[in-house]
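Only one protein chain is missing; all other protein chains are in place.
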Amino acid sequence: MSDILNQVFTGLSLASILLLVSLGLAIIYGTMGVINLAHGEFVMLGAYTVWFLQKNFGLDLLPCLVVSFFAVAAAGWLIERLIVRHLYKRPLDTILATWGVSVILQQGIRLTAGAELRYVKMPGWLSNAVPVLGVEVSAYRIFIFVLTLLLLAATYLLFARTRYGFSLRAVTQNQEVSRCFGINAARVYSLTFAYGAGLAGVAGALIAPLKSVSPDMGTGAVIDAFMVVVMGGVASLMGTVASAAIIGQVSGLLAFVYNDTVAKALVFFGVVILIRFMPEGIFSVRVRRG
Amino acid sequence: MAMLEMRDVEVSFSGFRAIAGLNLSVNQGELRCLVGPNGAGKTTALDVICGKTRLARGHVRYRDREIGNSEEFRIARLGVGRKFQVPSVFKELTVRENLRVGLCKPHGVFSNLVGRKSGESAERLEALACLVGLADELDHPASWLSHGQTQWLEIALLLAQNADLILMDEPTAGMTGAETHKTAELFNQLKGKHTLMVVEHDMGFVREIGDVISVMHQGRMLAEGAISEIERNPEVKRAYLGSGRISDA
Amino acid sequence: MNSTRRNFLKASAALGAACSVGFPDIWIKNASLAHAAGGEVKVGILYSLTGTTAIIEKSLNQACLMAIEEINAAGGINGMQIKPVVEDPASDPATFAEKARKLVLGDKCVSLFGSYTSASRKAVLPVVEKYHNLYWYPTLYEGRECSQNVIYTGAVPNQQQQDFVPWLVKNFGKKFYLIGSNYIYPKEENNVCKILLKRLGGEVVGEEYVPLGHSEFSSVIQKIKDTQPNVIFSTVVGDSVVALHRQYKAAGLDPAKMPMASLTTSEEEIAAMGGEFAEGHFTSAPYFMSYDSPENQKFVAAFKKKYGPDKVTNFVSEPAYFQVYLFKQAVEKLGGKDITPPEIRKASWDQEFKAPQGVVKIDPKNSHTYLWPKIGEAQRNGQFKIIEQSKESIEPKPYWAYPGQVCTPEGLKQA
Partner (left out) sequence: MTDTNSMRWRLTGYVLFCVIILVFPYILNNDYLLNKYARYLIFGVLSAALSFSWGYTGILNLGQAVSFGLGSYAMAMALKLRTIPIQTGAGGLPDFMVWNNVKALPWFWEPFHSYTFAVFAGLGIPMLLAFVLGWFMFRGRITGVFVAIITLAMLVVINLVIVDQQKYTGGFNGITDLSTFKAFGVGFDAYSLSTYYLVAGTLCVVLLGGLAITRTKLGLILQAIRDDENRVRYFGYDVASYQNFAFTLSAGVAGFAGMLYTLVMEFASPTFLSVQLSLSIVIWCAVGGRGSLLGAALGAILVTGVQGNLSESPTFLDTWMLIMGAIFIIVVLFLPNGLISLAEKGVRLLKHKSARETATHPVAGAAIATFDSKRVRES
C-alpha cells in the first residue's frame, strides 16, 4: 500500500514540476502559435534572479518568487517587442529566432554570473520530509505542488474572469475581428508573452532549490515541456494539466520499474504516437477549418 | 443516371450538425448552382464531395462509385476538381509553373521525376493562360497577381486539371462587375463538356449561368428548380427572412 | 573571417608562383620541426568555455593559465616563456578535434593541455597520435587507455577505490547501491567497485544510471528507500550531483545511516548545493581544498587572489595546475635538445613534483601519475574533513580490472 502511495506522490511531484515549466509555454503557444525555444532560458533566468537576490540581499525564497516573476516577465516583454512580434506571420521562423535568443541568454548569463553551478537556498522549514498518510514526503515537493495549483488557479481566473482574459480569448479566435472591437491585439500579445515568461521565471525560481542552477539548466526542461504542450493540445488549460499529470505519473512509474532513460524514451514514443492519431492533443475539439 | 448522388448525408462538428440528411443529384454536363443563407451547409456539402470533410452517415456516389470518406487525392483522380472560397494558388511559383502543376497527369512520384515535358502540354498551358487573360503574367510569381487575377488563375488550374466535375466555392468573390460577367461567359462555355457545381451568393451571377438551382437551409435541401420557380417559392422566402430578399443574400 | 580572407590573399599571391612550380606546397608540412622558435614554447589550452561542461572546465582553464603565468613570472623554462594558445572547444567532441588540429597543425604547439570528459579526449586522440603530439589530461577517468601521446595526471579507478571501498564496508556495511550518470566513467568505476565488493563479500542491491544532466531523482530515491543499502555509491556527475544531494535530504534520508560515497562530488558541487545538503557524505579523491600542506595553501591563496575570493579549487583543477609544472620540468630536462613532443614525453617519465596534494610522479610504464588518495567527509562549511589518507603515493593501474592487459611505453600488450 505504501509503495503505491509513494509512487503516486512521486508522480504528482513530477507532474507538478512539469506543469509548472510547461504552463507558460502552453499559454504562449496556445495564444500565438509561437514555439518558444528560449522558454528554458526564461526558467534559467528565474533561477538566477533568485540566486542574485539571495547573494546580494539575503532574501528568503518567497519574496524572490515575486521578483522573479516580474523580472523575467519584463525580459519576455522586451523580447516579444524586439523580435517575436515581427514573426507572427511566420511561426516556423520563431523557432529559429527564439533559439538565437536562447543562445544569447545562456552565454550572457555565463559571462555575467559565471559558468559554475550556483547555490540557491531552500527555506529551512521546507528542507525536510514530513509524513503524509504514513509516507515520508519531501516538504518542499509539497510546497511546489501547492504553489503550482495556486498559479494554475490564478491563471484560470486571469483568463476567465478579467477583461484582459476576455481580450486574449477574442484575439486568439480572430485577430482582425477583435481589432474592430477596439482590442489592441499587439498589446494583448505582448502581455501574454510576458505572462508566459513570468510563469517560466517562477518555475525556475521554484525548482532551483531542488535542482541546481547553471546557465544550461533550461535546455533539458524545455523538451519535456514541449511534450506536455503537444500532448495537451492548445484548446484549453485543462489539456495541459491533464497531460502533465499523465506524463508525470507514467514516467514516474516507468522510471521505477525500469530506469529514467527508458522512461524518457518510452514517454517520447508514446507522445509521438498519440499526436499521430490525435493531432489536436488529448482534449481536441473537432471544428470546421477554413 | 446521375453523375453525382448524395443520399442522406450527415456531417457533424463536435455535436453541431452542419449537414443533416442532404439529398442531391447532379447530371453529367449540368451546371448546378447551390445557394442558401449563411450556415446552410453549402461549403460543407462541397467539402464532403471532394473528401475534405468526413461524413458521419449517408452515401456519396460518383459515377456509381462510393467516394464518401475516400482520400482527397483518390477522389480527385476520379475527375473531381475543387476551387476554394479563399483563392488558393502556389504563391511562390510563377503562373506558368502553377499551371504545370495543374496539368496533373501522371500523378506518381517517380514518373514526375523522370518524365519530360512535352511541347503539346506547353501549348495547352499557354492557351489556358490566354483564356483567363493571364498570358502576360506567365513568368511572374503568383503572389504578384491581384485578387481577381488569382481567382482566374485558380479557375485555370482546374481547367488544366481537366476535371469532369468541378466544384466552385464563390468563384466571383472579390471580382469586379466586368470580371464577373467574363466568368459567367466562361462557365457557360464549360457547361456540357464539364459538370459544374457552383456555390454562389451573387444572384445576378446565378441568373446568368444557372439552369437548375438548389437551395440549402440548415443542412438540408430546401428546394430545387429553375431560378424563377425558386424566387417564388414561399419556403425559400421564409428561410431568407432574416436577410431580406434572396437576391441580397 | 579575417584569417580566411588572409589565407585567400596569400593563396592568390601564391597562385602565380604555383602555376610554374606545378603542385604548390607553400606551407611547412612537417609538423614536428620548428616547435620552439623565438625563445618561446607554444602550448595549446583546450578547455571548454561555453557549453555544458564549461561549468567545470572553466576552472581547469583558469588553473592551467595560472600555472603558466607563475612559471613565466619565475623566468620561464630555460629562459623561454610559455606561450599559451587558448581555444574554446565548446563542450563538443567534434569541436575538440577541430581545435586540436588547429593547435597541432596550425599553431604548431609542442603540447596540449585539455579535456574534462573522456569523450572529448577520445576525439582529440586521433589528432595527437597521427601527428605525434602530446596531450596532458588532468581529469580522473575510467582508465584502460594506453596512448603514447597522452600524459594522464588524474586518478584511475584503482587509485580512488582500492582504499575507499574496504573502508566503507568496514564502517557502514556490505550492501551497496550503485548510482551513476549514464556514460562510460560511472559504468567502469562500478565494474571496479563490484570486483572489490566481491572480494570483500559485499553485495550490490541496486545499480542505476540516469541520463547526463538528469535532475529528477524521485524515482531513484524511492528505489533506494525500498532496498535500504548501507552505502550509496555515487558516480553521478555535474549538476545531477547537486540535484541528487538536495533531493536525498528532502526525502528524509540520513547520511549517518546511509551515506553517499562519491568519486565525483567536489567542493565545486558542494558550493552549488549548500553545505547542509552535503554534510556527512564522503568522497574519495587525491586532492581536497582543505588539505593541509604549504604547497596547497600557496595554490589556494593564489587561485583566490587571481580569480576571486569565492572561488574553490578541486580535484580536477589541481592536476590541471600541477601538470603544467611537470611539463616545465620535462622541457627543462631536454636542455639544448630539440623540443619535440616525443622528446618531452620521454623526459617527463619519472619526473616528480611537489604538488598541492603531495609529491606526484609520472609512471614511465604507462604515463599515468602516482597520486595520494584521501577520503574526505563533507562539512557544513562546504569543505571536506580529511579522514583517511594513504601512507604512500599509489601506483596508477589503468588496466586494473583487466588482468589480461598491460600498458607499456610501447603501447597496450596482452599479458
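Here the chain labels run A, B and C in written order, and each chain numbers its own residues starting at 1.
Keep this in mind: a residue touches a chain if its C-beta (ideal position, glycine included) is under 8 Å from a C-beta of that chain, and two chains touch if they have at least 3 such contacts.
Quick caveat: nothing in here was measured; it's all calculated off a predicted structure.
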So there's a chain missing from this view; which of the remaining chains does it actually touch?
A, B, C
Selected residue (touches chain absent from view) among A:Leu18, A:Val101 or A:Val213:
A:Val101
Which residue from C:Val43, C:Ile82, C:Leu125 or C:Ile375 sits in contact with the chain not drawn here?
C:Leu125
Touching the left-out chain: which of B:His59, B:His147 or B:Lys193?
B:His147
Only one of B:Ile19, B:Leu34 or B:Cys50 touches the unshown chain, namely B:Cys50
Which residue numbers on subunit B touch the omitted chain?
50, 52, 71-74, 76-77, 81-82, 84, 88-94, 96-98, 100-102, 104, 107-109, 112-115, 117, 138-141, 143-147, 157, 161
What subunit C residues would touch the chain not displayed?
1-4, 7, 11-12, 14-15, 18, 23-27, 29, 49-50, 86-88, 90, 92-94, 97-99, 101-102, 105-106, 117-119, 122-123, 125-127, 130, 144, 182-184, 187-188, 191, 209, 211-212, 402, 411-414
Can you list where subunit A touches the absent chain?
33, 35, 37, 83, 86-87, 90-93, 95-97, 99-104, 106-108, 111, 219, 223, 226-227, 230, 261-262, 264-265, 268-269, 271-272, 275-277, 279
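Definition applied: only the chains that are shown with their structure count from here on.
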Chain centres computed over CA atoms; the one at greatest distance from subunit A is chain B
How many angstrom lie between the centres of subunit B and subunit C, each centre taken as the mean Cα position?
72
Between subunit A and subunit C, centroid-to-centroid distance (C-alpha), Å:
36
Quick check: in the complex, which residue numbers of subunit A touch subunit C?
3, 6-7, 10, 13-14, 17, 107, 110, 114-119, 121-122, 127-129, 136, 138-141, 209-217, 219-220, 252, 255-256, 259-261, 263-264
Given the complex, residues on subunit C that touch subunit A span 49-52, 54-56, 58-59, 182, 208-211, 213-216, 218-220, 222-223, 225-226, 238-239, 241-243, 246-247, 249-252, 268-269, 271-274, 276
